[in-house]
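Pasting in a structure now, in structure tokens, and then I'll have a few things to ask.
What you see is the complex with one protein chain gone and the rest in place.
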Amino acid sequence: MFTGVDLGLKENTAERIVRIVLFIGLGALPAFWQGQYALGLLTLMAVYGVLLIGLDATVGYLGQVNLAQAALFGLGAYGTALAVQAGASFPLALIAGVIAALLPGAALALPALRLEGPQFALSTLSFATLSVIVLNESESITHGALGLSIVRPSLFTVALDARGFYWLCLVVLFMSWWVSQLLLKSRFGLSIEALRDSPTATDALGIGTLRHKVLAFAWGSALAGLAGALHALNFGYLQPAAFGYDLMVMLLLGVVFGGRRSQWGAFAGAAVVAMLPNLLSNRTLFSTLVSFGCILTLFPIFRSLISRKVPAFKEAAPAVAMAAALILSLFANNVEEWRKGIFALFLFAAVVGLPDGLAGAVVSALHKLIRFTPDPLPPVSGGFRPAGISVSEPLHVLKLSKSFGGVRAVDNVTLDIGQDEILGLIGPNGSGKTTFINLVSGLYAPDSGTIEIAGTRPLPGSLMSASSAGAARTFQNLQPFSGLTALESILVCQHDGGKSEAMGWLRVVALEEKARQRCSEMSYGDLRFLEIARALATRPRLLMLDEPAAGMSKPDIARLVDLVVSIKRAGVPILLIEHHQDVVAELCDRVAVMDGGRLIALGTSDQVRHNPKVIEAYLGADDDHTSVQSKSEPQLC
Amino acid sequence: MDAKYIALAQMAVGGGLMGMAYALVAYGFQLTYAAGKAVNFGQGELVMLGAFTGISLAGSGLPYGVSVLGAMVAGAALGWFVERVAVRLALKQHNEGWILLTIIVGLFALSFVENIWGRDDRPFPVPWPAAPLDFYGISVTWPELAIAMGALGIMIFVELAKRYTMAGIAVQAVSADPEAAELCGVRSSSAISLSWAVSGAAAAFAGTVIGPVTTVGPTMAAALTLKAFSVAVVAGLDSGFGLVIAGIALGAAENLSGYVLGSGWREAPGLLLLILALALRPQGIFGKKIIRKV
Amino acid sequence: MLNVENLRAGYSGDDAVRGISIKVAEGSCVALVGANGAGKSTLAKALCGLLIPRAGRVFFDGKEITGLPASEVARRGLCLCPEGRRVFGPLTVEENLFLGAYPRLPSFGPFRRAASGDLQRIYGMFPRLGERRLQQAGSLSGGEQQMLAIGRVLMARPRFMVLDEPSMGLAPVVVKEVFEAIRSLHASGMTILLSEQFARIALALSDRAYIIERGSVVLEGASKDLAENPAVMAAYLG
Partner (left out) sequence: MKASRSILAVLLATSFSTVAMAADVVKIAITGPFSGGSAPMGVSMRDGAKLAISQINQNGGINVAGRKMKIELIERDDEGKNDRGALVAQEISSMGDISAVIGTVNTGVAVMGDKYYVEKGIVKIITPAAGSASMTQWSKAGVKDLPIFRFASHDGIQAQMVVEKALKLGFTNVAILHDATNYGVSGRDDLIEQISRQGGKLKVVSVEKFAIGDKDMTGQLIKAKSAGAQAILIWGIGPELAAVASGKEKLGFKVPMIGGWTLSMSNFIDTAGASGNGALMPQTFIEDESIARAKPFIQAYHKAYAVSRIPSPVSAAQGYDAALLLAEAIHEAGSTTPSKIKLSLENLKVTVKGAIADWKKPWSKWNPSNVETHEAFRRATTVMGKVQNGRVVLANPSEKFVLEGTAVK
């Protein structure tokens, strides 16, 4: 099998080279491709590029449908235009544009980012509509619907012509691209990716969800403002209606079409958004493009036909859509009038056929053709250090209760964990163990009772607050940061220290060899260990492990036991939910037994094993007066 | 009564009646969200297609009632189609692609209508009397009343059907727990298709009652979709008749603020309230709180 | 009646069920006994189509049903009463029960009459469900929910019932009640596969049993014999 050519290149280096070549090429283009139209399109593409890189921060990285970007773009444009009218210089006008979008963007982010999915989309949409109303109605400032005309000021005594302005936009695009890249590859960017995969885990590990969301949104808004500033200076005439719903949908489609979570995708999307409406007006070119697309979409169909499968909907649909577009573009009386429909078919094929967008498709194709050399692993250092202040009472829980519907999941539980202790929490399925951990770690707010972690009382129902009090946990159902590598997963959880410390934590769980592996590609057992390493990296004062051995093979369980022992030795008290009784017996200093939401026994492993209540809970109903025996069934014991 | 208060009451009543139209379209969102956790951002286009189908059927000489029924059948087929080609696939891939796919299908519908029926707005002929009714100085037209009655009628009808037919109960079961529903022998995918078809029929019905008030044109969809979506989310995507209250409130608030603050500001207070309402109660005013499970 | 050959299944990572073969004869009650996390529930789900097995085959009534969707399996008379009860919280008790009979009832026509006989039978069996027939299922107590879940399966007139952890999260008194119901079902001739963490009660109830540990069958035989086997003690507390 062909595994690709090895060029001895690192992927990052290759990407950087291609990017620089692209920019030099784009910068040189006006020399070959003359004319105002060409420059106009290129400028528009650069401006949209900045805008879409900003939009991708929310749509791609946060994974939320942001419908406010067009309005923020407009606010930026108006900010700049008004600054120019007030006599601001070129750079000052740009800054005014950024601020005009950044401030309202940040103000929107605070309420909106508590929301998800449709609610988030709606709040951004409302904001967008509001902005356009304000621009339209503030006639004394913005001239409302009449529009605002400005003359582009000169940049430090240089009056920019169309070409000069294009180069300026290109430089701004390059800078935005570069800074975005830096930002999103930093710990901040990793946190954003992590919280998209599992906001519960990021909160529980103290990374903080809201703060990062607000910052990402603010960055996106700032870029929208910058793009708006360039837009205002480019066209010199603004009307509020231009920043409405239509533009928004185009931008959203641009990001998805280009490919989310990639500056390349945003750039490709910008090129498409800028060029497509103009290309569509040229019938010959358009038919050519559609036929080309049609051929491309036929490949997956052929592939599945060769492997004797009926092509799935996913493979067939793009081809059908493209074929319909081709028929329309060749035979419709007036292609112009069908443009929206053809455009829709085109997009349909792209969204279904290229779920990762243009950039995603190209990258995966390149990965098939070229083998890149991986970066060397960072050196290992750190590992266990004393876990800060050791507290006499890491966990103190008093009369904790929680019900769901008619079911009391946790019923009046009082429990303490001592210093340097491993407390096992056992009980039959559904006895309320996980609910207990969910309460302590702040996922649920208790109905009544108090929780004290390392001497402080976290806010009820706040994962973040419990985490900053010193609690860290793993999850019964894994909550991996699928988009990150093992090393990155640790990096986002560390409050201090760099890559070598992170490698240290990986060594603790014996995963340092897999530091570069993506979580989505890691085995189940490895992910379980990685979750423990993640929790340790926050330097907790209380570690809660929710069924760490579930689904593990025997050798892995042995590894786990050793790990837990060494964590205890390092001075971290542990609350352990576990089904494997041998593991519990081996590890736990004390064992608490829950049944039906209540705490029914507490003591050493041996004491508990012989506690009649526990035996009953585990064996089932008491023998004496069950109907089971009254019908003279065979007796046990 | 003081003329000023009559004017305010007129605005509130007119807005509230239009709000019923939002609620009616929002109801379509709710139906599909309950079943499969997806909404159709092309719902407005289904309303529009329904209205145009209704006009064409009425134009071919069919009585109004039959045209409405015909439009609803077409709407059901379209709703089913949207679910099949746009939503099911994307939900399987666990991404937000369905949002875009429904927008794209809507865009195609728009283009289709523009080319088949033309770009102009046109009136929807109705058998109701033309003269408005007068309640203590407040005028209400028959088509406006028809929206309110129609919206309530279809919502009650569907809600009853949900409660009193096995298909309806099955749809609710799928929305509560699809796996457990499968264990009862309910085919989840069919139940979801059914709710999309009902949603499509409701949208088409909405088109036939809203059309006579707003006139029918390819662009009638855009504004409706956004308003209805707001109503659906603010009321809570699972809240049943909460929609009616939210719809009336939004419609009346719009009209009153347009009247008091100036028509350009018509939508502003509603939108501001909407952002605040969501920030305070993300699951919607009448929605149920979501419990996170790990 | 049910024949499982070398079934492997799991969610992510390692298989939770690692090659289990079991047989259930018509009219018998077979127990799957094992501690939490042994793989019993995964097996139950894989049998009933909620989980597509990775390997192995399942035969019901001599016909292969491996990989069929759960709704189809249920329609053939193999019904699972799932772990955690899974009642439809927002629906009433009665609606939950009607859903059990869904494949038999007309989708759009009047359905109450068609199911009323079965309904009365269930209410006779679990009078408390009858008392709360119009209450939302989510507001029932855990034991009532479990009875509802069993009742819902019975509405389907199953020929084979799989009960997955019917005692889970219930108070001991309630557990007894639930098991009494299961016992009388068995007595009336229903074929039952019972997955249960409480070994004593499961063995007392069943004719045959499989002891499952870490996804494999470690012991099998007549329940009577197993109940006296010292290894069984290790299976439920270890």
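Lettered A, B and C in written order, each chain numbered from 1.
Rule of thumb we're sticking to: a residue touches a chain if its C-beta (ideal position, glycine included) is under 8 Å from a C-beta of that chain, and two chains touch if they have at least 3 such contacts.
Given the structure is predicted, the values throughout are model-derived calculations rather than measurements.
Asker: Considering the complete complex, which visible chains touch the unshown chain?
Answerer: Contacts of the unshown chain, counting the full complex: A, B.
Asker: Could you tell which one of A:G27, A:G147 or A:P378 touches the chain left off the display?
Answerer: A:G147
Asker: Decide which residue listed in A:T13, A:N278, A:S500 or A:S520 touches the omitted chain of the complex.
Answerer: A:N278
Asker: One chain is left out of this view; which of B:Q30, B:Q43 or B:T141 touches it in the full complex?
Answerer: B:T141
Asker: Can you tell me which of A:A201, A:V214 or A:L289 touches the chain that was removed from the display?
Answerer: Checking each option in A:A201, A:V214 or A:L289, the one touching the absent chain turns out to be A:L289.
Asker: What is the set of subunit A residues that contact the non-displayed chain in the whole complex?
Answerer: Residues of subunit A in touch with the missing chain: 33-41, 44, 136, 139, 144-147, 149, 231, 235-237, 239, 241-242, 246, 277-279, 281-282, 284-285, 288-289, 292, 336-337, 339-340.
Asker: For subunit B, enumerate the residues touching the unshown chain of the complex.
Answerer: Touch with the absent chain occurs at residues 3-4, 7, 10-11, 14-15, 18, 114, 119-123, 130, 132, 139, 141, 213-215, 217, 219, 222-223, 255, 258-259, 262-264, 266.
Simple rule for what comes next: only the chains that are shown with their structure count from here on.
Asker: Would you mind telling me which chain pair, B-C or A-C, is linked by more contacting C-beta pairs?
Answerer: Result of the comparison of B-C and A-C: A-C.
Asker: Provide the C-alpha centroid distance between subunit A and subunit B, rounded to the nearest whole angstrom.
Answerer: 32
Asker: For subunit A and subunit C, what's the span in angstrom between their mean Cα positions?
Answerer: 39
Asker: Among all residues of subunit B, which ones touch two or more of the remaining chains?
Answerer: none
Asker: Could you please specify the touching residues of subunit C with respect to subunit A in the complex?
Answerer: For this pair, the touching residues of subunit C are 10, 12-14, 16, 35-37, 83-84, 89, 138-142, 144-145, 165, 167-172, 175-176, 179-180, 183, 196-205, 214, 223-224, 227, 236-238.
Asker: Taking the touch rule as given, give the residues of subunit B at its contact with subunit A in the complex, in rising order.
Answerer: For this pair, the touching residues of subunit B are 33, 39, 85-86, 89, 93, 95-97, 99-101, 103-105, 107-108, 110-112, 114-115, 222, 226, 229-230, 233, 237, 262, 264-265, 267-268, 271-272, 274-276, 278-279, 282, 284, 291-292, 294.
Asker: Under the definition above, what is the set of subunit A residues touching subunit B in their complex?
Answerer: Per the stated touch rule, the residues are 63, 65, 108, 111-112, 114-116, 118-119, 121-123, 125-127, 129-130, 133-134, 136-137, 200, 245, 249, 252-253, 256, 313-314, 317, 332, 337-345, 347-348, 351-352, 355, 404, 434, 438, 443-444, 475-477, 479.
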